[in-house]
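One chain of protein is taken out of this complex; the other chains stay put.
And now, chain A:
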């Protein structure tokens, strides 16, 4: 705002003014010091005396001001001199000074953590949690949690029932900002049993009526987290559910910026506990003058809440939205109609006719979106709405977006036998094959192969043409490889090809865009934070990852497993392995390229596949014979993440297990090998592995790598007792000594006759491996499907 003059040269003159009695002048001098002390560290020493003197001033306002400013002067030399005054202020008789000093400790910690620890300020700060003044408690809690964040391991905020009680008492009396700090502190506490959880909930509930929305959302976070521990049969559980709805709805009448953050959080809450807001659909209806970012979020939540009971209203609204002015919003509304059709079966008919009406408007982007969603509706309800294909074909020429083109081509290929001029239609696309996007090219290839298999006589030429375009003239490896595979399939065994390409497709699931359950549970712990706005775990985006603690919901019942070491406590895979967001709704990636013919690689190649295309139907049983029945990596069905087999507990939710929900590959699904024991932890022995089930036998496929400099011998393996009695059925056979940098692959047969002990999570397996050097321990989760026998029932458990 100014021309940017450097006035640091005036430092001595300004410091001279410091000794004034006038408060305003003093404040401004302090302000100047804060800004320039860093550039004039030597001169800043001159100010020390005054600070020390001001810290003894009879006026508490001046004492507080001095201690506050001190902390803002980020000059190492000075900080040492400030310890004494700070110590005094922390024990000051005036609470105003104490609460300011508490914050100052956090500031000082930021500048010189070691100093703060050496001087014992942390203990003093902990004592302040028991202060008689609520504001001091709140600030001490805030300061401690800030310091604790930079020391994730230190047990600074050692919360116990007594300190929790103090915090809860202070909660009622401190300012709104203090309440936020205290509530955030509470959220990090794990009550010892459901009774304690309930009593905390009872004392937090009044905060839901606070005028400050940040207080409300922090309270919601505490309640959502502790509710996890309450039994659903409890009356109180129902009461709490009822109490949560009104404050969430009230947040939506605030300023649009607040609404946006609230909506992002409600999106999580609705996924975790849909029952809270199931009757509040109407508050999410979009208003004309909502900002676009609010509109899009509301739309998303509307679909999540759509059910048979309210679908008529929702559809009527969506139809209105589809005629609005804003293009992005209209697109999303059209998509939403399709999602409703897939979610609520009874409404499918109405949705389809609404979509057809919209196609009749001939508005370009509306038509394109409609076609994309109709493709999904065909997938969900086969042989029901194919009568509309004719209408769709009329709009072929107006499609200019790759996604819409790909969807249309998929429809033509899939229903080639019902479309008389399918070959002409596809041929017309083929003309500009090289100008199309990869998505369209892949789709076109598959569609023409399908067409050929359905009408072999007329389309031989066409299929030749597309195969040569894909294999010879294209430099896209995905496209080329798929072309070759089709080619070989067709040339070796057309019957098998037919079986593969035209196989029955699995139905797509009703819910799309769901957040993966482990991530969702973690995000629930982060309600109200940036993580909840971005729907990503903090570790994914907080710079440097410093101070990120992996949080997880408390277990429902306080079981004896809760004494596990903190390292093993968080359920699920470590955050690094979790997908950030489930890929966009829509297409099954039936990607042939995921057929893994060689030894499987470790790491998750599934979700990261860059190719997004419409369903390719290679999931049929014929495949196993094609590739020898080994190591088939299932395609990730992005659209079918959620409803895995019901018996699978919440613990079982890492990405690879999700794919087992596809359920079409009886026993042939194998997760890629993951590193179970890194070499660093095991004196050079690295173990990665996975579990497989083949023809009624379970085995653990291990890959042992010697990364040390000495030869390893005498391997043995043992399992701890586990939930399903998994045990090695044979000793670990490593025939030759493992020399440095050598890798062996071993398949260890497993049986389920071992001794049983319930683990948390259910599929937790603790393994000990011994060699001539030492014994090493690691822990892994096995996918539950390996326990299922092929006829679909669970094996002995």
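Criterion: a residue touches a chain if its C-beta (ideal position, glycine included) is under 8 Å from a C-beta of that chain, and two chains touch if they have at least 3 such contacts; residues count from 1.
Please note the rule applied: contacts and distances are computed from a predicted model.
**Student:** So which of "Centromere protein O", "AP-3 complex subunit mu-1", "General transcription factor IIH subunit 4" or "Autophagy-related protein 13" is the UniProt name of the chain that got left out?
**Tutor:** From the listed options "Centromere protein O", "AP-3 complex subunit mu-1", "General transcription factor IIH subunit 4" or "Autophagy-related protein 13", the omitted chain resolves to "AP-3 complex subunit mu-1".
**Student:** Who touches the missing chain here, A:139, A:163, A:518 or A:690?
**Tutor:** A:139
**Student:** From the list A:50, A:175 or A:780, which touches the chain that is not on show?
**Tutor:** A:175
**Student:** Give the residue, chosen from A:126, A:210 or A:779, that touches the chain omitted from the document.
**Tutor:** The one listed residue touching the chain not shown is A:210.
**Student:** Contacts of chain A with the missing chain: which residues?
**Tutor:** Considering the whole complex, chain A reaches the absent chain at 1-8, 10, 13-14, 16-17, 20, 22-25, 27-29, 31-32, 35-36, 39, 59-61, 68, 71-72, 74, 94-96, 100, 103-104, 106-107, 110, 133-135, 139, 142, 146, 149-150, 173, 175-177, 180, 184, 206, 209-214, 216-218, 246-247, 249-250, 253, 255-258, 260-262, 282-283, 285, 287-289, 291-293, 313, 316-317, 320, 323-325, 361, 363, 528-531, 533-534, 538, 541-543, 546-548.
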